[in-house]
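Every protein chain of the complex appears in place save one, which is left out.
Which chain is which? They are A, B and C, in the order written, and residues in each are numbered from 1.
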Amino acid sequence: MDYSAILHEIRERLAPVIGQGRVASYIPELATVSPQHFGMAVVCIDGTVHSIGDADVPFSIQSISKLFTLVMALQCEGDALWQRIGREPSGNPFNSLVQLEHEHGKPRNPFINAGALVLSDILCTRYAVPETAVVEFLRKLAGHENIHYDRRVAKSERDTAHRNAAMAYFMKSFGNLKNPVGQVLDAYCRHCAIEMSCIDLARAVTFLANHGVLPRSGERLLTASAAKRLNALMLTCGTYDAAGDFAFRVGLPAKSGVGGGILALVPGECGVCVWSPGLEPSGNSLAGSLALETFTTLTGRSIF
Amino acid sequence: MDYSAILHEIRERLAPVIGQGRVASYIPELATVSPQHFGMAVVCIDGTVHSIGDADVPFSIQSISKLFTLVMALQCEGDALWQRIGREPSGNPFNSLVQLEHEHGKPRNPFINAGALVLSDILCTRYAVPETAVVEFLRKLAGHENIHYDRRVAKSERDTAHRNAAMAYFMKSFGNLKNPVGQVLDAYCRHCAIEMSCIDLARAVTFLANHGVLPRSGERLLTASAAKRLNALMLTCGTYDAAGDFAFRVGLPAKSGVGGGILALVPGECGVCVWSPGLEPSGNSLAGSLALETFTTLTGRSIF
Amino acid sequence: MDYSAILHEIRERLAPVIGQGRVASYIPELATVSPQHFGMAVVCIDGTVHSIGDADVPFSIQSISKLFTLVMALQCEGDALWQRIGREPSGNPFNSLVQLEHEHGKPRNPFINAGALVLSDILCTRYAVPETAVVEFLRKLAGHENIHYDRRVAKSERDTAHRNAAMAYFMKSFGNLKNPVGQVLDAYCRHCAIEMSCIDLARAVTFLANHGVLPRSGERLLTASAAKRLNALMLTCGTYDAAGDFAFRVGLPAKSGVGGGILALVPGECGVCVWSPGLEPSGNSLAGSLALETFTTLTGRSIF
Partner (left out) sequence: MDYSAILHEIRERLAPVIGQGRVASYIPELATVSPQHFGMAVVCIDGTVHSIGDADVPFSIQSISKLFTLVMALQCEGDALWQRIGREPSGNPFNSLVQLEHEHGKPRNPFINAGALVLSDILCTRYAVPETAVVEFLRKLAGHENIHYDRRVAKSERDTAHRNAAMAYFMKSFGNLKNPVGQVLDAYCRHCAIEMSCIDLARAVTFLANHGVLPRSGERLLTASAAKRLNALMLTCGTYDAAGDFAFRVGLPAKSGVGGGILALVPGECGVCVWSPGLEPSGNSLAGSLALETFTTLTGRSIF
């Protein structure tokens, strides 16, 4: 498959929509990112890298971090994790408290904010400095040391995290949060503030395309079964309240973030990451969604 | 792949759980079905049939009919269909009115009852006798003439269809039902009352595994893209409120019914159908879900 | 208390707002009523009548009928009625299905549509022609024979009653409706279509101001305790989702209808009825609400 040609074709087709959508504006650090950015990268299991545009520009990974904190939490807890977090699509906007109330403080899935707060709580229990552990894990996955979280972004997130604080206290009222809420929120906001490029992220996800084994080293990070199940979870829950539509149009496991990144993968083959900051109302990158839809159309690489 | 050996292995492993779960009891015709039934069939695109147990015993397909009325409604309406029905998992028990109210009478997806009522409404507009059209379509897909709906089941369904009537009138109040409610309910209840065996159903779904083309005749029923998208929809919405968990554990597109059948498919390869009347609380066959989970474990044929 | 002077003062103060608000438009018979109508009547327990404006013009009483069908249903069932209908404010717009689902088909109170459908169901069980029984009861209360329901209004209501049909079927699915849904809806729509004037209605409610005894004849229709409790119910639930605000501003038991009428009472003293077809968003008469607020301000006759 000539991925380089395909990436060029995608950029050409997408040109008219780049810059459309609304850049996330709830903190100044995100609001001032130019909506004109567009980058995309494919990293194959054999290590080959194909990229276009701003694929090497670091951006705020935001909710894409939930995928990696989930992997780490699974390494800590195994299947016991699923007693504290569900595996069903939320069927509601991504930060709703309603469902949390109906289900007695158990978040519907690990990719909504409430679920990721439980993930951060698990990492707070396991690691003295959880954000450092997450950054180091991502450095290993991406294969280089130059990955950090942006302290100003983390602070802005933390200062405006009232709704996440509400969810955290609400879960604590049901006994589903073990550490002090402030500590969990600190960790959570730092995880969201990590910066990586499309190439970094596409490489970091190749172990999930490779049945749980890190391609370069051969190290097994998850069982084949756990990797397969994570992919299923990304497909059904990875793109906020648009997961059904995304599966319908794109047909690949994916996780998106309000920084404009969407990280996807083709099982057995490659990781794919696209970045464009303009968002659809659902919170997913507008150009990014269309780019991935075009990717599956051109490659025939839907899982269906 | 030696599917016959795999089916034997599955039955052996499943033996202890067959008969567990609760048989649907809201109408006498379903309540009196023995929970000891177990049948499973694999029909490959090349026509090969593998089966075990009660795979040739007709049972009430119930909500599995929604998959086929969706195909027919798509043939009538094309993508305009999606203006009347959404494509998102419901995140709620399968017959909830709440979500319908929040979304102004547009059902979340075609596989919940409200969505399937809209499908039946479309067929009522297109066909003078919609249940006959559906039965004939299924005869073509299954390759033989001996498929019918059970009039007593249809009548019992209709006599107790108060909640479906409520949903139908509710959607009518939003203008999302074109035909008289009574007529739509008649058609809907007859679609649910169709009887087919595991072998029939596994064969009937092979065109979806074959990118929209009926294997025997080469007739194209849906575009490849539409077939792929239908598979995505089955994965995210096909098994009531347990779709996330089902994707996580089984990893195949599937549609279940309260008669105890679950119809799944392996893209590019085969249709798979299992039947066992004991249900989990979610409304899916208990032994059937485990059988399909074992199937993907033994074959490695998850899409992920 | 010089009620005639007070009514004049009210009309003078209200003149600028008469005609404001939106006339109910879901059926043509209501949509074409002039928003300029304004009538108000006070009928004291001793029989004295004070009135102004269009106080003798019959209008469609709509939901005000719920007060009288409740009295009749209480006469049939006594306190057993409260096993089928609650007594709590709904906290939701007046025709919501959500709450009905949460509470397993038991309406929150008898003054929301769902509750009044149960009232009509009770009258369908008790009377061969329930609308005739209701009309005759109102003739007795109002003291003259010239009270009817408008057949065209009833038919228009019935033709557009999809949402009420949805609620009725929904309650039937929970076993909280005994008669055929169509029959209950026929009765319900005819009760709503009864026409009475402000003077009629104010006189009809005097027995509730008089502790359950019909002033002219001395006939006891309800126990003193039941009458008191009905007044409490009107205060907490009588004016749709604005009951709290209405109690706050007006402080009198009242029941409103989308025809623009509001019927209130001063315990121990009189019935008060106002009519002006322009509605607030809550469904209550805009000028009518202000007229009653002015009435309690000028008379000091709040119950608080």
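Here is the rule we go by: contacts are C-beta pairs under 8 Å (C-beta built on N, C-alpha and C of every residue); 3 or more make two chains touch, one makes a residue touch a chain.
Since the model is a prediction, treat every value here as computed from it, not as a measurement.
Shown chains touched by the hidden chain across the complete assembly: A, C.
Only one of A:V43, A:I85, A:I112 or A:M167 touches the absent chain when the whole complex is considered: A:M167. Touching the omitted chain from chain A are residues 96-98, 101, 162-163, 165-170, 172-173, 181. Contacts to the hidden chain, counted on chain C, fall at residues 86-92, 99, 108-109, 225, 227-229, 231-233, 235-237, 241-245, 247-249, 251, 253, 267, 297, 302-304.
Keep in mind that, in the parts below, only the chains that are shown with their structure count from here on.
Note on chain placement: the centre of chain B and the centre of chain C lie 48 Å apart, centres being C-alpha means.
One simple way to say how far apart two chains are is to compare their mean CA positions; for chain A and chain B this gives 32 Å.
Between the CA-based centres of chain A and chain C the separation comes to 55 Å, rounded to the whole angstrom. Shown for chain A are the residues that touch two or more other chains, of which there are none.
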